[in-house]
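Right after this comes subunit A.
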Amino acid sequence: MTGLTAERIRAGYQDRPVVDDVSFEVEPRSIFGLIGPNGSGKTTLFKCMCGLLRPFSGTIRLGGEDVSRIPRRRLARMAAFIPQVHAVTFPYTVEEYVLMGRYPHRGRLSAFTREDHAIVDETMEMLRIDHVRRQRIQRLSGGEMQRVFLACGLVQRPEILLMDEPTAHLDIGHQVRLLTMLRTLSAERGLTVLVTLHDLNLAGLYCTSLALLDRGRIHARGTPGEVITRDTIEHVYGLRSQVACDPYLNRPHVYFLGSCERENGES
Partner candidate 1 sequence: MILALLALALSAWPASAGQDSTPGRIVSLAPSITRELSDLGAQDLLVGATTHCPLPAGTSVRIVGSPGRISIERVYALKPDIVLASTDCNSRADVAALKGLGCAIHVFAGCETLACMCTSFRELGDLLGRSDRADAIVKDVQARIRAIESGVRATHRPKVFWQVGASPLVTASDATFAGEFLRRAGAVNVFGDARMRYPRVNAEEVLRRDPDVIIVVSRMEPGSGSTLWERYPGMSAVRSGRVHELSADLVCQPTPAMFLKALEAVVAAVHPGEP
Partner candidate 2 sequence: MRGPATFLALAALLAVTAALGVFLGGSALPARDIVDALLHPGGDGMAQTVVWQLRIPRVLRALVVGSSLAGCGVVFQAVLRNPLAEPYTLGVSAGGALGAAIAIMAGLSGIPMVALCFAGCFLSISAVLAMSTFRDFSTSTIILSGVVLSFLLSSVIMFIFSVASSREVHASVLWLMGSLGGTDALSLPALLAAMLPLLFGLLALARDMNLISLGDEKAHLLGLSPGALKLLLLGLASLVTGLCVAVAGIIGFVGLIVPHAMRPMAGADHQRLMPAAMLAGGVFLLLSDTLAQVVLRPYELPVGVITGIAGGVFFLAYLLRSSPPEVI
């Protein structure tokens, strides 16, 4: 079971840091949410965790090992990184695309085994994209495509799954279904999950722990109840709100009241 730690990450582009002194820890088998406004550095941090961006200083550790030292193929077998939904140039079928997630496990010239195909079948069934397996990716709806991208990551059989804004472009139904599935995977398969999210309520509901980024630094860290409070929302987002804690679920829920700036009219 693998966890992830970020130690004093300072990173950015062309000598200009976007995130500074960011540290957090993702416990194994948990769902960790990275939240914050646009431009707070979530995607930059995500790229560092994938190994796509080298931080100016600081280390990311996966299961205790420094990510920048892990050979790429082994990293691909340990961790699955799912970037935001993007266009696919060529008309691959769903099945072909998902199967590509098995490449890190197979050498260039070795054929796919029955096990590979079984894993692909099982994952597609679980994510309910089995019925479109022979369809071309470009023909799918947003929700289906998101699940295909997720399937491609899951067949890598990673220990840790990192997803960047998986709920963008999805309707609320699909958002809830996706996060529910991640929670199930985490509980039943011991998968460690890290997601970057926009929606504070969903983050509060589904994540085990959260880190709130504000202009490149961690503003708050801990359980959802600790991170999502009226004060943090006002400080980071500039919004007035009312945060209630559900007694059964023990999870915060935010009621947004308006912007902090004086409006003509009223509170």
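Regarding selection, all candidates are chains of the complex that A comes from, given by their letters.
Definition applied: contacts are C-beta pairs under 8 Å (C-beta built on N, C-alpha and C of every residue); 3 or more make two chains touch, one makes a residue touch a chain; residues count from 1.
None of the values given here were measured: they were computed from a predicted structure.
One candidate among 1 or 2 touches subunit A in this complex; it is 2, while the rest do not.
Residues 50-52, 72-77, 80-81, 83, 86, 88-93, 96, 100-101, 103-104, 108-109, 134, 136, 138, 156 of subunit A touch candidate 2 in their complex.
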